[in-house]
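One protein chain is absent from this view; the other protein chains keep their places.
In order of appearance the chains are A, B and C, and numbering begins at 1 in each one.
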């Protein structure tokens, strides 16, 4: 592996796109204001200068057509990356994504490939209120044919986005807006790929397993480090890819520790950690569980505007700590 | 309670609509081909004759506008019922339903009511393949502000639809196409209402709890009756409403039996029974569990056309029986 | 008299007859409950579906619809594998997983029928984008119905294609109804072609029952589109003789109206034209017709003898 460099999550996303666009002329980016403007969150700033407006395509405000066009371009030989400005607006692209892109291959008896990546920023924390703050990854996980990725660090963002772009299936790549400015060491190797479906133990531990991903990962890690000092050894497991899911990694960790806390930002009811809970409860890990599973998730509410309320809508470090204490029976 | 009458699930749905439209002039039905044609599944046949084309409104093929218009009509004083021809096409209405209807009240600080009902037939089994056979209820359950109902019998269909129409919130009412022609006794009482959020024990039992809803309910009941004869006492719990969910009923049953099988038709990953598994695994019922939770769900595939393949895509009675045997350690 | 060659006219005639025979057979099967699911027949619309595709280059693309049998036969398809797909067999185009609503042959340029009204329109636009970016010189013919033009996907897609000047022909088969909804009730305009004005592109209205007009218009428009002038909207007026799908009592239209349109049969019309203008003899045309029916019988035989998809295929091909 070549050098590493410290960079933001946002820049890691950009680097992945740029490297893949240099490597493969079939890769291109399209979306609202991704060109000169550089995207609503500035992820693609400067790309139009390098790649031109053919390959960094500004689109009208037409999420359904953009996403469907990506599917059509993908099935005929391109590898489009679509940026949907906020995850909330995938609501407008659901037919294209769910009924078309995800199902084409199967419906056509295996005689089609749809190598497209749909990038979208998810999550709350920016004061943008109910229609700009959702975490809807669970929806996509429920759609066979789609892969779903939610990176929690800059390095993962790079390695997973490159894998997504090279993958021959439609991949929903959920970026975390509140992580965009977070920094981390990122491998510069142009073949640094993190295979979709491979989770990672972000911190080893022996007393309790915490499974989490995305925005909640840094929070969990901070709590885990504090607790370490207090003598509680927390193992932090980050699946990184939700579909396909690294079940083995999760189950083995739970077998090892016998206790598990699941954390995600999305609304609790129907969130993806519910699926993880079910997987654990039906697995051989069930017999090793010394306490009920604890889930910590966003409240079942739309995200409010007021900053204090907004912050209280998703699990805080205090709540994560309390959840771990609870499963430890302390 | 007045008389009961035997009728189909489909007629029970129609009866509920007719009664509510007679009772409240603000209630009306709109959707594609709901008028003269009577709806793709014939649910509203004859209604236009009674109520006229103002109140049984044929719409163009415009799911986004129809659903958004229902929200707009609801917030200004009407109580629309929207029929989306197949659940798969709610993909086109997701912004209207999820970002608008579901969130209006909260976003506006409680100063709006959105009393609309979105009816849609879900599920496979009719040979209509991948784009006309999905069971997407889990999506809606993940959207705070929506209520979600999936009736499994004609009587429940009537009582729950009437409750949905009278409810002041947007309700997604998922009909089961393969149950449309199933018959059952239905109360004729015009005030027969089943409160949203109240589940029912469809069959009492003591050895094992099976939680299921919708199309899988009759299958589970048939298996349960067979097993009864073989000396296994199965309790069948039907939540009927997924949001709000009658958690107590489920948890108490699991505490009683110590074993639980969860069955739904939807794809396994991210399906609503995953949520139910999580609720059980984090509840006091966890300590009563004598075996891992067993989930039986649709495969993680789009629904294929070939009838044999299609049938194999969702849990069969044999598989349900095997699942129950497994949790019984037999 | 037309300058279309005799060979092409005969080929159009052949494929229209194949489409008719194919659908008559399918209709027969469904009426007897011998097939599972539903189907949407295009009997009466064959000129529209067949002659338009015949005007394409072989390497051009189409996106087809739920009412797509004439379209894909027009594009050139193996009838055996098509019938096998309809009967859910392993030898079908989609290995029995797609059925009538999803017949596709991506390699041969058929990007798939679509069960979602308007669902294929953005896909066509994306396929056209590929052609433009890769400078292949190919174009895309995008089919949809009158009802589909009320979907948001139509609007967004045509707009997108118009600003990027993509090589796509938006081909609206206006058969006057979207299921039970007459066009006159589903929109406040008479000519769907007028919707082109919202995107600054040309709009044409053609007689969709006249194979020659369909062929010539698409041929001409294809060159315009291929030359980088951007998309075009064609409204092809036609009629479906049968119900919307398997189960349709057709209460929304009169028998007289149906009879009127049956009199305008596109196949008879082309036949008469060829006879009157000495393109072909009665016998020749009879032979073609007969052969079409026979070929469909053979296709049925092929399908019947084909295996069901093995159960293991159930979970295959979800991912590449």
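Convention: a contact is a pair of C-beta atoms (placed from the backbone, for glycine too) under 8 Å apart; a residue touches a chain by one contact, two chains touch by 3 or more.
Since this is a predicted model, take the numbers as computed values, not measurements.
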Worksheet item: Among the chains in view, which touch the chain not shown?
Response: A, B, C
Worksheet item: Of the residues A:35, A:199 or A:323, which one touches the chain left out of the display?
Response: A:35
Worksheet, complete the sentence: Where A:8, A:26, A:62 or A:264 are the choices, the one touching the absent chain is A:62
Fill in: Of C:153, C:217 or C:236, the residue in touch with the unshown chain
C:153
Worksheet entry | Among B:75, B:128, B:155 or B:172, the residue in touch with the chain that has been omitted | B:75
Response to the item:
Omitted-chain footprint on chain A covers residues 32-33, 35-37, 40, 58, 60-65, 88-89, 92, 126-132, 299-302, 304-310, 312-313
Discussion item. Touching the absent chain: which residues on chain B qualify?
Written reply: 28, 54, 59-60, 62-78, 80, 95-96, 99-100, 104-115, 144-145, 147, 168-169
Worksheet entry | Touch list for chain C against the chain that is not drawn | 150-156, 159, 162-163, 185-189, 194-195, 197-201, 230
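Simple rule for what comes next: only the chains that are shown with their structure count from here on.
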Discussion item. Relative to chain B, which chain's C-alpha centre is the most remote?
Written reply: C
Worksheet item: Approximately how many whole Å separate the CA-defined centres of chain B and chain C?
Response: 36
Discussion item. Averaging over Cα atoms per chain, report the distance between chain A and chain C in Å.
Written reply: 40
Item to complete: Can you check how far apart chain A and chain B are, centre to centre, with Cα atoms defining each centre and the answer in Å?
Response: 30
Worksheet, complete the sentence: For chain B, residue numbers touching 2 or more other chains are 64, 88-89, 92, 129-131, 299-302, 304
Discussion item. Where in chain C do residues touch two or more of the other chains?
Written reply: 94, 96-98, 102, 114-116, 119, 152-153, 318
